[in-house]
Structures are given as structure tokens and as C-alpha cells.
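Note that one protein chain is taken out, while the other chains of the complex remain in position.
All chains are identified by letter, namely A, B and C, in their written order; residue positions are counted from 1 within each chain.
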Amino acid sequence: MATTRNQPSARRFWSWFIPIRRDIGSWAFALNRITALGLTFYLFLHLIVLGLLAQGPGAYDSFLALTENPFIKLGEWAVVAAAILHGLNGIRIVLTSFGVGVTRQKQLFYGFMVIAIVVILFFTTKMYIG
Amino acid sequence: MSEKWNIILRIYRQKEGEAPHMDNFQMEVNPDEYVIDAVERAWAFHDRTICFRHACHHSTCGACGMRVNGVEKLTCITLIRDVTYDGATLKVEPLRNFPVVSDLAVDMGLFYRKMEKVDARAVLPVTEAEIENPPRKWASEDSEYIRLSDCIECGLCISACPIMATTPEYLGPAPLAAAQDHGIHRKPELLSIVDCEDGVWRCHSAFECTAVCPSFVDPARRIMDLRKQVVGTRLSKLIGKA
Amino acid sequence: MSKPHVIVIGAGFTGVATAHDLALRGCDVTVVERGDICHGTSGRTHGLLHSGGRYAVKDKESAVECIDENLILRKIVPQVIEPNGGLFIGLNESDLAYAEQFIESCEECHIPLEELKPQDALKLEPNINPKVLTAFLIPDGTFDPLRLALAFAGTAKHNGAKFRTYHEVQGFVMDGQGNVCGVKVLDRAANKTEEMRADVVVNATGAWSGEVTAMAGLDAPVKPTPGIMVAYDQRFVQRALNRLNVPSDGDIILPQRRMVVVGTTSYDAENVDYIPVTDDQIKLMLERGSELIPGIRNSKPRGIYMAARPLVGGGSGRSMARTFKCYDHKETHNIDGLVTITGGKATTLRAMAEKTADVVCAKLDITTPCVTKETPLLSYRQYYASPN
Partner (left out) sequence: MSRSTLSSPVSGPRPGENTWIWLIKIITGPLLVIVLGLHFVVNHYLGSMSSGLMTYDDVIRYFQNPIIPAIEILFLVTVVTHSLIGLRGIVLDMNPTRTTLTIITWLLVFLGVSAIVYGIWLALTIASLGS
């Protein structure tokens, strides 16, 4: 007699990415998932692009010129940022999974995010001003 | 001393075969009352068709879990003062990830069946090691007293867990925490139940369950500990074989 | 010959226990409840597995019922009980004066009792009032209200009983001769009404039994007598704590999970559907409770609630007997097919069910005896194991 509304269903997977009124852990989970998808996409793009190396200097170096294009550069910045965020959050998950700091997982997350921002700023200056 | 607030109690309504909608009830409440009292008064004086589940009114039975303003709460110990203010609305919806029987009442049958599958302990010795360390100081340490376990099977963690929202097959925080409470070494048959696709490996460390747990169970931490137990058991089995 | 069909109205302690007993005696039982299990008074008890000590002096009949049932429940449903015993403590002269009568009455009701010297009591329970003058160990205990009911309901369901929750009885179906042969029910989850036929209808609605019998034009002498209970967020004691005096307000403190529950008061009420909690009663609980356990003053309330006891018979409040009554309305009002059971304590739910089932079986000339005394109940989760 109960309806099937409100039940677990994978159709509402976008709810992972909008953890409003949820705890910091869910934001970390959403952040981790978005960065993971981005990085995996970049990984295979990166492999294909490096294939140009095999076709000799002309193809590769001309592609390199593209990195001056602001959009591509921004894309690369996003990849760097995503890698740092995902990496540090991953460390938090590894630590808590083995019981280290599991009672202070929030502080761990905030701490890692501060480090992430510092490192990202460093790379940003390196990429844009350096 | 009893202050009076005028609030709008906004309740999720749904009868079988009808589309769900929200009903508003203008109510005068005492802010030091609990949310369940407001819901019960809405039933008693405003609309007798409101269905909701409640029993003990002091967080020992686990029947009155609902989402209050979007966050899972035990409505019997949630003061109205803590979740709204004078002249505002108080939105009450059923828990997520459970089939809705009607309005605020959900069917927690599958969740209880999962607790039964891991044979969750209903009563345990008072001096059993507490999750916190140093363990809470009980009145008399060396006693052999028995108390009801911390987990009151209220389902808040099931509603809050993002992974529970993906599949009904996932065991969920409370059953996994109950498995950890047993310990794989004490109950080896739990290994195959928790070391699987619907067990400890689906948890993605959102820690939502611990954020909403009203009864000191800290399921997230227990899941992490359970993972260590499973990895330890699997490795020792592997090394044992090698 | 198909099994006789019995409808039980109300899924509180009495209703689920009666369903369990009748299912064991070969009846086809349907429990009809407007809310869910323990929706009424049963849920909002403080959870005292009564040893009868509190009523030994003034209400021996219900005291004996309590101690017998206390020992049975510990055997048949241990997984919902904190069996840590109880303590009666005397704090002033009038308490000491009461001790004499208390010992005699307990022995008379065969309630096991052991007097403790104050320092021994303080050793067992360090958080009680240090000014304790005398103390008695007694076999009290506490239970989880919902799970006690679910254990009975789960076992009943396992033995074939069906549960229709969120079904509200709106009237009786009468046959030609003015006898009850069914109930008119509103399925509140689907907003549909239906009629259910039965050989016997049992009215086990406790404090609401007056309202239900009124639907058949009768009145049941039940007097809803509410009492307040306040739960605090620390487990100060392992045992149930009682004040050694004539039963009065705020003289019971019970441990439950990581809390203590302070109870209770006793006064008359008209509207049973909603009984407001009043500030003066909350203060009274804090005051009286901190006499027994001073530590309560610096703990926080975690749930304050009111529950209406279904007391039967004359008088009011404290003076009323705590025993239970079972009426076969064939004898009382010459209306066949309706039996009302009300009164009693939470602890005596099995005995109330046995008596009701005896009356129902007599009407249906079923001879199988009651076996609930020695039938262990299944896990309370069994109620959810087999869907309806």
C-alpha cells in the first residue's frame, strides 16, 4: 500500500552534487566526485594529445602553442586545481578509513582545503605570472 | 514562563494514489515544546487524517524520525526553539530512502530486516567498551549490568546517507555499525555479509550518518573500523594460505 | 472448520499481547490500529518492569500481578529488558516509618526484598542522594516500550495474525439482533472506508476504550489518568530508583539506554487525544527527581511527555486501583460479540491478554489453554520480517 516515492533510486544521482543543508562531509564527497570525473576525462585527453609526440616535433610544438590560448590555459588550471583538491581529499579518506583522525574528519578536511588553496595559488602565479 | 510563538507547520501530505503536496497549519506553539508535540496537535485539532509514527517521546524507541527543515531529526527530542523562530515556518517531511506509507509515516521494514540480518545487539553489558575513548565513566565499572544498546533503529542515518539514496540493496550505516559492534572476530559469518558491493566498500566517507545520529553510535567511525577489520581478516587469510 | 476470526482494536500493549495469545490458541486475528504500534499510552510509559513494590502496601492485587508478570517477561522477552533490579530508598523520617509496612506487604505479595545499609546502597549506586537512610533491593527492571510491543506483535504475526495499521475504527457493524459482528474502518493511508466482519471484536484501546464503546452505545468505566514523565540526558543509575513512601508524584527514576526518566504525576483528564504538558509539573519532576538523584539538576531534559493511564473503577488519581478489568458486553449490556479490556499496568500486558483470550475463547468455545507463560517471544524485528 506504500507508494514507491521517496525510495532509493539512482535516477536522482544529481542530488550528490547539491548537498544543500548537508554536512561538510557531503561537500567533500561532491567535490571529490566532480574532480574525479574531470581528472579522468583529462587523463584520456592527455594521453591522446601526447600521441602527437610520436608524429614528430611539428605537430607537438604547434599544439603546444595552443596552451597560450586563455581558455586552454584556464582548462589546465582547472585540472591542476582538481588534482590538488582530489588528492588531498583522498588523503583525508585514506586516513579516516584507517581510523586516523576519524573523530576530527571535519578539521582534517578544512586543514587540507587550506593547504589546497595555498598550493593552487602558488601554481596559478607560476602559470600566469611565473 | 511558557512563551508563545505563532508558526506555520508545513507538513508533507500524501495518500495512496494521490500526488504528494504540502499542507500548512497556522499554530500557536510553546518554543520549549518538541516538534512531535506540534505534529500531534496538528493531528488532534486540525486534521485527523495526518498519519505519523511516534511512540516513546524520549528517544528510546526510534519511531519519530522525520526531516525537519530538510535535516533528519528525532522529532521527540528536537525543541521547536532550535529549529524555527516566531512567525516562521517549520517544514516537516518523512525520512528519505524509505517507502512512504502515508504523509509522515514511512515503512522501515527493509531496514529492520537488514538489522536482523547482521543480528544487531538489542541489549549489551553496560561496561562494554564505549566508542569514545576514554570510554564514558559508568556509575559502577565492574558491574555486569545490562542496558539497551545505543542504536534505537530510528533510520535517520539511512535517510541522510547519500549512498543509501542510490540503491535499496546497500546495507546502510546502522546495520554496518551493528556489525562492527559485534566485531568480525566474534562473529566471522558477518565477513561475507559486509565485505561486498552492498557493504563497507560503498561508503564514500560523507560522515552524514554520524552528523544526524541522535544516539552516540557514530556509525561512520564504526564503518571505518569495520573496514580495518575486514582488510585485516582478508590479509591474514591470504597470508595464512600463502 | 475455518478458524474463528477475531478483530482486536488497538495495537498497544494489551492489543498486541491479546493478538499473540489468540493466535497461539488457533484464532485468525486481525489487529486494527489507527496509528502504528504503541501509538497511544503504551509508547509513552516510563518503561518500569514493575516488581509490584510500589503498590504492595495499598494495592496488593495489582502488586501480586506485577511480580508474577515481571518474572515471566524476563524469561519470555529478555532482549527488550534492562533486568538490573530496583532500589527503594528512604531519605527522611516519614520514609523510615513507611519501611515497616513496606517490608510486611512485600513479603505478603511474595516480592523478594533485601534491606541494604546506606553505605552499601551508595556503593551500588554512587549517584543517589548521599543522605540515604535506608534502602531495599527489589526485582524492578526497565524495558523499551515499542520493542516490548513489537516482540508480541512480531510473534503474533509469525503465528498468522494480521496487522492493519493506520486503520481507524469509526463504528461497529451490528447484526439484526443488536450484536456486534464487525467494525467499520477508515484506512487513513488511502482515505478509503471498509467493513470487516468478525466473530468477536476485542476493544483494547486503553484510555480510549470509553470512546470506542460509545460507538456501540455503551460506556466503559475507564478514567483516563495522565501522568507526566521527563527524560534526562545522563544515565545516573543502573537500577530503577523508587522513593520509599506512599505512592506520590515524582518518586520514580528509571534508567533507559543513556538516559534516566523521572515520573510521574496522576490527575484526571477529559480530552485524551492531546494532553498538554504543564510547566509546574515539569518543575515538580525536577524538584522531586533531584531529591532522589541530586545530579539531575545539572543534566538536560531529553523529552518531556504525558501519557494517560486507563484506570478502571471508582475514585480518582492515586486512590484508584491499578488492576485491570475485562468486560464481556454480552453479560454487562446483553450485546454479544464485543469484549472490552482496560486498566492494568504495562508489566501485566501478558496477564491481561490471557484473561481476555480466556473470555474470547469461552465465547467461541475454544478449549486450547493459554501457553504464553512459557512461550519465548521472537525477536521484535520479526514484526518487520514477514510483510503483512
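One rule holds in what follows: contacts are C-beta pairs under 8 Å (C-beta built on N, C-alpha and C of every residue); 3 or more make two chains touch, one makes a residue touch a chain.
All figures in this text were calculated on a predicted structure; none of them were measured in a lab.
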item: Chain not shown: contacting residue from A:L53, A:L74, A:V100 or A:L121; value: A:L53
item: Absent-chain interface as seen on chain A, which is shown; value: 1-4, 7-11, 13, 16, 33, 36-37, 39-40, 43-44, 47, 50-51, 53-54, 56-57, 60-61, 64, 67, 80, 83, 87-88, 90-91, 93-94, 97, 123, 126-127, 130
item: Interface with the unshown chain - residue positions in chain B; value: 99, 107, 109-110, 113-114, 117, 163, 166-169, 192-193, 195-199, 201-202, 204, 227, 230-231, 234
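In the analysis below, only the chains that are shown with their structure count from here on.
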item: Chain centre separation (chain A, chain C; CA means) in Å; value: 58
item: Between chain A and chain B, centroid-to-centroid distance (C-alpha), Å; value: 32
item: Interface hub residues of chain B, defined as touching at least two other chains; value: 16, 101-102
item: Shared interface positions of chain A, touching two or more other chains; value: 1-2
item: Touching residues (chain side chain B, partner chain A) in the complex; value: 14, 16, 20, 69-71, 94, 96-102, 106-107, 160, 162, 164-168, 170, 204-208, 211, 218, 220-221, 224-225, 227-228
item: Touch list for chain A against partner chain B, complex; value: 1-10, 12-13, 15-16, 19-26, 28-29, 32, 92-93, 96-99, 102-103, 105-106
item: List of chain B residues in touch with chain C within their complex; value: 1-2, 15-18, 33-34, 37, 40-41, 44-45, 49, 51-63, 76-77, 101-102, 105, 108-110, 112-113, 115-116, 122-123, 126, 138-140, 143, 145-150, 152, 215-216
